[in-house]
Each structure stands twice: as structure tokens, then as C-alpha cells.
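My questions will all concern the structure given below.
Not every chain is included here, but those present sit where they belong.
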């Protein structure tokens, strides 16, 4: 197979119709260079805490930590071990990359990757990788098995230079704000180090209490103990847990956080009375909580978290519908987040009602909803966002963060929700160097969608210009309360 | 935000490709001026019962009664009180509009609406409003906060003229038949008045027994009592209820009705034996019916209604999947139909089978199915319509009554169901002056879809011309048994 990613063209991703393409290009040109506001993602803040941090080898940078990449190789029979994905017992350490001059096997990993690069043709990962190679590293020729080693050399050479260190790229990428995602008990050491360093980069934490909310997850007890240590006292009741979460939210807020994040398999919410909540918590402490206990406890705490958001003003994100660690064998050998999370159908109308009847009409709350089940877009999410003042719709998430995924989202959401009930773009990435590529895809897709409205007589061009700016900037700033530049 | 709705262009909503656009325009030109057959909607017949009725102020006309409009303002934090939506305890009265010269606060409501008009960019409501202002009222400039008061003046002036009274517009709109939706116990006073007035407008009732079928709804008992009064005897059994419904259907039919309408959250159908049906009815009379009783009773009565349709020839409409009054706070303050109904997933294959195995192969029945869950289109509805002689598919409903909603419907339904198993268009509107806009969107969307078939070699142009006429006229007439002009 010799099929190759096309070199990046200036008009890429725009509809071929000349009239639409012309308008799309104009709209895109107006937003292409706006600063990046990244309100939700998973970049490791350690990368930015030390001014001398580097990305390691090309394999460290682009392959080993990126589940989008290795799950595709795995799907075609390449064992994760061959790709260098660390086993549970010996995790790789991002802060201590192997020697770039002679990393153990990384050239071989790179060759395997390049030999299979055609697998990414037409996929978002293929687009991001091409953008990274060409725009970030100045390597225009598409990667193939034949040029793999030469490109490895060139990448290694560049990665060793100061201008390719994380902070230098942060500035070159024109990132104005970068939000990370952090455990509720996290001391935010690296965020503190970034602040203490005097560097001007705006890196903010996001409060994610999933490990404490989900009493059914393995390791819940150890996470509870960590929370206790962070708060300086043992957590022995549900009430104490909520109080501790409230304290941690205040700490995160002082550290710059403007949002929380909640990842749940179902959007189920329902309040428990205090006695029920405490009884379930007590069972959880004894290791006796059932699956139904876990479901109900999560449904209760989501309402508590919404109440706290009304009080402290942190925007609440709800990511719904990932069945985590679907492949038991991969999980047992390699752990979580290894490309083996599979979506399930989601229901919002009935599940979210208990939360919304308490806080849905309260403009102090901003609740941003994400789903992996697009059948919810037009059926449930757009109508909810089009009615409740508190609700905004997050952009296409994960598998749907793609050109077609965005087109389907625009198509299915915007007519009912209206653009102003959406929340702009999230890159949601762990792969720092993919940030510009991801925002560029969104900006191009937005421009192309708006151009379609213009050529079909739905919006005039000045209107589309303003809408394009909202999509690239204003909507996300307001939804995440990130202020104006 | 200064983005504006584009002024209406002659080729609006057509694909930008010149070849497709040319064909779309030709097809559209052939149907644009056909009379409007409106087989299902919610216009208040009082508007047409008095030749001197007027629409009141611009706010009375376009904002206060239109949940499409005020739910969008509400979603962005504008309280319903500010928009003039009447509280439950003091409902506005369409027949007694406030003084147009100085209505209490209506200029202010209009200003708020105009200040937020950008929220409707790219939405169906935005399209309809632009069409109404430009085509119905001759106001070409797009509404903004700046020109709001001037446009209010112009609209007020026009609304006071005889040529903008409802009957005059009915005739100018070239409406051949308008069907309303009416409670089963309704004496059809206004329909009688229309007939008695000698006016030639063809306005027909539609029989909607939901309030009697749903024993779980608040107020069921009072609706049952109203039915008893309408029939001249107390309704004390399920058998008596069915007999009463049969009588009312006959009355509606004499008054011109050709259809019934049923709005249900689920498409569940299953017959009850007489003893079960009576036991549930008795519990309902005692106020002791459970949610499951209500579900089963509705499932039973849908089959009874289908049986009656086989006998009396009234087309049966089934609108499935709206979770009504989702926002408790809005419902308690403002009542039903306030933009807070949210769709749920719908299932037809298993749920409708008991009804279809009785009457699905009986050509005396026409059963028109509507859903708010588009995932049912290709999966269930098109295959059902493509097999059962009794089944036709209604057009995209409510949130899906939009340009993209129509495109998805054509895409997902037509290949399997075939055009002739669909039921043409419904405007389904409470907003009388939006009727031409809504039919125009359908006709343009139809023409554009057919043009796509022509340019891709699927249908020849003479064929497409005939199909366009079917979509604008023939399909609806036959499905609703409304005869030929």
C-alpha cells in the first residue's frame, strides 16, 4: 500500500464548490491566526513547569503516549508491546525521556508506525499528524516506510533544539489559555511551579472528582484517602466528602480553575436524602457497595456538584457515554486509557431532569454537555440547550472530533439549539503538539459550514464573519468564563 | 453582535452547485404558487370565525404566543415574564388583544426580541420570521435592535388595516384547506361560526382525544366530565368511553374532519381484554390508576381508535416521543406548551406490532407516523411504511421541521419507503402568518432534493416535476383524504 496523506493545501477541508470555497477561505483567513483558547484538555502540566523540559524521541512525542495512534495499529494486529506502550508494572515517565541519541527501540517503533501510516488515511489522526509534521516541524513530505528513518533523524534533531521545547511551542502556537484536567486531590504542584517560574503562559487546572464520585471504581478507597490527606482529615461520611470537594474546588479556583469536569457512563441524576446517601457511603467504605449503589451515588453527587457550581461559579462539564476499559486483556496488561474505551447509547431527557429542575433555569450555572452518541444531538441535546438557560452543548467529542463529526454536529445541533447555546471548541488532547492542528480543523470546518449558510442565503457575509469569531473564540470564553484577551 | 439574517434571495436554500441550482429553481418555480393544503396544524379557529378579528400588536402576533421564539430567548437568560408570556393565573386572550395604540409593554417586548434577533440566525424560526416580515408585511430590511421601533410602527400600522386581518391573509396566502386540532369534547363553536358566516374559507377540525386517552394526565377527570356533557350522559366505563369517542368522531366528521391526531410519549400498543380495560378505567375514576395502568390504557385505546378509523375512514395521526413539560418551574408558572417539551427515543417496530397485525394490511386505514427521534427514520419507520399498506410517514416534525431536518428525512426515508409512502407536508403551526413561510421552505427543500436526484442521474426532469407536485400537493391530499381541488 502506497497511498499517502495529501500534502496540506491552503484550501483543505473546504467544499469543492467554487462559490462556497471562496467564502470559506475568506472566513477562515479572518480567524486562522486568532490566539488559541483551550478550555478543556489533558496536557500534562509538567511539560510546561520546567523551562528545559523536552519531548523526548519522535516515538515519545507522537506514538507511545497517543492512544489514537496505537489503537489503530493494534486493530491491525500490531501488538502494543511492539509500539512501546508501557506495561502497567513499568510505566514510561514523560519527565524522564530516554536518551534521544539511542533510545531503546524507538527507531524500530517509528518504522512500524511509518510502515502502517496508510491506516490513518482519511482519519482525524492522519490529519493531525500531517499538520504536526508539516507545520510544527517543517517536514512537508508525507511519512512512508521508505523515508521513515530520515524523518526520524530530522525530527530528533529538531526536538533537541530550544525552539522545540514545550514552552517555546506554547508561545509559537499562540496559546492564550490552556486548561488541564486534574484529580480533585491533586496538589497542583506543576501548576504552582509554572506560576512560581515567572513564565507568562496561562495554564489553568480543571477540577475532576470522578475518582471520588464513582464508589464502584477500583481504587476508590485510595483516592478517598488521598483526598483526606489533601484536606488534612479523614473523610468518613458523604457530608464530609461534599465538604472536602467544596474545599478542593475553592483551592482549584484560587489556582485559576474556572471549570469542573465529570466523566460518567450515564447521565443519570437523582437526589438522595441524607440518610440514603450516608448509608451508601458507609457500604462503600466497607467495600460492600453494589453497582446500583454506585449508580445512585454518582447521580446524587452530580446534583451536589451542580449546587456547588451555582455557588462558586465554576462551569460544570459532563462527558457522558464512554464504557471504559472494554478490552479486559489490554486493561490488565497496560492499564486505562489505552484506546479501548467504547461508547454506549446515552439518554439525557429523563436522566438529567432531576438536576435541571433544580438548577436548569439558574443562570449562575453553566452546564456543558458532551456525548459520544450522536443520536442524542438533534433528539435531546439541542432541545435541552435551546430551552434551559444553564445548558450549553460542548463540541463534538473524541471519536466525533473530526471533519465529518463536526459537519454532523453543525447539521444536527445548530438549527434547534442556535449557535449561542453551544460552547465553541475543545481540543481535549493529551498530545500537546496536536493542539494547533485540532483548532485548525475546527476553524476550517466552521468556516466551511458558515460558507454553506452564506451561499444558501441563510446568513449574510458580515454576519458569518462574526459567527466565525464566536466559534473560534467568544463562545468558549463565555462558556468557560475565561474573560476577554 | 451585528450578524444579520440575509435578505431573502430568489435561490435561497438551494445547493450552490450551478447545475443543481438551475434544476432546483425550475422545479420550485413549478410549485411555488400552488394553493396551500394544510392538513395538520394548531391555528386557533377563532381567528377566522369573526371577519373583523385582528392579530393585535406585533408582539401579540410574533412573540408572545410562539414558543419557538420565546424558548430561544429564555435559553439565553431572558425571563419569560419579560417577553410577556402570560402566567397561568392570568392568560392572555387572543380574541381580546390589548389596544394596538398603546399596549402595556409590547414595544419593550419587541425591543428585547429585536436585540436578541441574532440568536435565530441559521434557525428555522429565523427563516420564518424573515419571510413573514419581508413577504407578508413588505419589510425587507432585517430586524435589528436599532430599527426595532421603526419596524414596530410599520407593523402596527399594517396590522390595523383590513387587508391584514386573518381572513384576508388566508385568501392572500392561497390556502385551500386549513385543518385545526381540537379536543374531542370541543363543541367546534368557531368552526360552526365559520360555516355559518358564509365565508368560503375551508377550515376543518381534527379529532384529538389525548386528554381522554391519557388517564395519567392531570385533569383527566375534568376532561372526561366535559366529554360526558358533550354526549349528554355520564361516562362510567371504558366501553362507554369508546362509544362516546365514536359519537364525537362522527360529529367531527360531519363538521368536515378527515383525520384524528394522537400525541403519545411512546408508540406502545397492546389490546386489553374487556375486564382489564374496565378495571383500569375504574381505578382511574377512583384516582388510583398507576403509571403502568396509564401506559396500558393508552396502548389499548390506540388500537380502539385504529379500529374506529377502519370503520369511519378518518386518517389516524400518531405523534410520538415528546416528553411534555420537562421544566417543572416553567410549567408551574406558565403552563403547558411553553417550549419546554423535550424529545425522547422512540421505538416503533415492537410497540406498533399489535396494532399493525390487526389493521396494518387493511387499506381502509391510513396511519401517519411522526417521530422526534430521527434514528427511527431509516431503521424502523421507512421499513414499516415500505411494507404495510396502512402506514404513511409524516414529514419532519417540530424540531426537525427545518432545512437540515428535511434533508435528513429525504436522505434517510425515501430510498426505503419510496416517495409514495410519505404524506407530504404539515406546517403544524400555531402561528398563522408563518404558514406560507413553512410551506415555502418545504417546497424549496423538496425542489433541491429532487434536483440532486436529477443531476446524479437518478430521475429525469419530467419525473422530478411530477414528484415535486406530489410533494407539494398530491401526497398530503391522498394521505388525509382531502380530495382534489
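Residue numbering begins at 1 within each chain, and the chains themselves are lettered A and B in the order written.
We adopt the following convention: contacts are C-beta pairs under 8 Å (C-beta built on N, C-alpha and C of every residue); 3 or more make two chains touch, one makes a residue touch a chain.
Note that this is a predicted model, so its numbers are computed, not measured.
Counting all copies of the one sequence in the full complex of this file gives 3, of which 2 are shown in place.
The definition used in the following text is that only the chains that are shown with their structure count from here on.
If each chain is reduced to the centroid of its CA atoms, chain A and chain B end up 40 Å from each other.
On the chain A side of its complex with chain B, the touching residues are 15, 17, 19-20, 347, 349-350, 353, 356-357, 360-361, 363, 375, 378-380, 382-389, 391, 411-412, 414-421, 452-460, 462-467, 470. On the chain B side of its complex with chain A, the touching residues are 1-9, 11-17, 71-72, 74-77, 118-124, 126-127, 323, 326-330, 339-345, 372-375, 399-400, 402-405, 408.
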